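Left out: one protein chain. Kept in place: all the others.
Labels A, B and C are assigned to the chains in the order they are written; within every chain, residues are numbered from 1.
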Amino acid sequence: MRAYDLSQKNIRQKKMISVCCGAFPSDKEAELAYEVGREIGRRGAILVCGGLGGSMEAACRGSKEEGGMTIGIIPFYEKQAANEFIDIVIPTGLGHARNNIVAATGDGVIGVGGSWGTLSELSIAFKMGKPVVSLGGWDVKSPTGKDEGFVIVNTPYEAVSIALGEGTGQLRNEGA
Amino acid sequence: MRAYDLSQKNIRQKKMISVCCGAFPSDKEAELAYEVGREIGRRGAILVCGGLGGSMEAACRGSKEEGGMTIGIIPFYEKQAANEFIDIVIPTGLGHARNNIVAATGDGVIGVGGSWGTLSELSIAFKMGKPVVSLGGWDVKSPTGKDEGFVIVNTPYEAVSIALGEGTGQLRNEGA
Amino acid sequence: MRAYDLSQKNIRQKKMISVCCGAFPSDKEAELAYEVGREIGRRGAILVCGGLGGSMEAACRGSKEEGGMTIGIIPFYEKQAANEFIDIVIPTGLGHARNNIVAATGDGVIGVGGSWGTLSELSIAFKMGKPVVSLGGWDVKSPTGKDEGFVIVNTPYEAVSIALGEGTGQLRNEGA
Partner (left out) sequence: MRAYDLSQKNIRQKKMISVCCGAFPSDKEAELAYEVGREIGRRGAILVCGGLGGSMEAACRGSKEEGGMTIGIIPFYEKQAANEFIDIVIPTGLGHARNNIVAATGDGVIGVGGSWGTLSELSIAFKMGKPVVSLGGWDVKSPTGKDEGFVIVNTPYEAVSIALGEGTGQLRNEGA
């Protein structure tokens, strides 16, 4: 047996961040998603999302522009349904149930904007015990008061920092 | 071929209501779930839920006390994990993804209490276009203002009426 | 709290048998599926299947003619896609992955005919450790010789007996 080629072993060591966002965003939501994608790319994390259009596509475009890697977990069997900025397409055929896999795959989860599919992903990710951050959309606190709910942030930089489990440190001005 | 035996055909004609609620409720949440179950049983609808304990069990107990039928869509493969008031156990083995099937199976969906799994089910049911009612827990309005969000009600009677797609008509005092 | 109404508690005590079969059967396959459904209905078991047309519909028709109960676990979200002989529709929206739930739900599993979806269901049911019977179709033995593979039978009566975990006893002539 040959010596183990380490050339891509670092992929496994990269953090994954799931970006939950809508297919039919407002311009502002899409712009935020794009900036979140860029920030994820700059930080060297892998971007995971639902793989379709709208904010999902914007986030992936941002990540690819910064040299990042992107994974699209799509609800259909047809890989071509994924947006063009997806590197790895997982064609689940599971319909809405693919949202759970998007939530499960990220080491941290960022919601951008206010679609209901996004809320389902953030909720289940929160239940899974992951860091869940919300930007420009859902601000949901538990009615039971048992926990703090989503972390609400104002910039893509903060969102990515918290999703990565880092302190937010010195915040940069993202202009977002 | 024999004539078609109609004896159970009316099962298909019954409405199904999904009750989304937690496994570790407060006493008040469990009591509400029990009353929702009773109301569903009285109205002759089939109760669908995640099939486990806590509020799920309380709702099923209520339904069975009124002669209703109950379906438990559980996350495990082991049928015995379902509570004792479940008539039909669907052992999905899908983990959290079974929430989507709970949401999809109800013709209407009622959330009771404030757990995060409940919120994921209500959110995806709302996206699916079903009537979604919340009782004693989540009061979530879309940050985009594009829609009305969950219908917030105060009694099990109202909850079941709206989940059945009926006008609430003359509200009874449920004492709940 | 009222006394527990036992009127439908016996549903949970009934055995469930999953019938795996194709949507585009030959006449002979559909006839076999129909006879399997009748036998399941006569034995008082609940018939579980993929809920669509062809042999699935034939099996359900047979069961209903004998007063049985039927569950259709369909790949779509639209309940109306289920055949008319289904009592309880579970609209999973999971595509082919719903096959796993069909396999998991039966206490025993019967394959009728030779479609590839059927083989996927029988294989995974066998892996789950359930009794798996094949009638008029797949005769698959493990290439490893580690196990016996599917039980091949010649009549619906035998198929249902083995799926129920019973000895086949005195075989009736099914004319099948």
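Just so it is clear, a contact is a pair of C-beta atoms (placed from the backbone, for glycine too) under 8 Å apart; a residue touches a chain by one contact, two chains touch by 3 or more.
Just so we're clear, the structure is a prediction, and the values are computed from it rather than from any experiment.
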Fill in the blank from the handout: By the document's definition of touch, the residue of C:T105, C:S123 or C:S161 touching the omitted chain is C:S123
Completion exercise
Of the candidates A:G50, A:P91, A:G114 or A:G136, the residue in contact with the absent chain is A:P91
Exercise for the section: Would you write out the residues of chain A that touch the absent chain, in ascending order? Expected result: 1-5, 7-9, 11-12, 46, 61, 64-69, 71, 73, 77, 86-94, 100-101, 104-105, 128
Handout entry: Residues of chain B (touch criterion as defined above) contacting the omitted chain
Key = 77, 92-97
Exercise for the section: State which residues belonging to chain C touch the missing partner chain. Expected result: 26, 94-97, 99-101, 103-104, 113-117, 119-121, 123-124, 126-128, 137-140, 142-144, 146
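Note that only the chains that are shown with their structure count from here on.
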Completion exercise
dist(centroid_CA(chain A), centroid_CA(chain C)) in Å evaluates to 41
Practice task
List the centre-to-centre spacing of chain A and chain B in whole Å, with centres computed as mean CA coordinates.
Solution key: 30
Exercise for the section: Specify, in ascending order, the residues of chain A that touch 2 or more different other chains. Expected result: 94-97
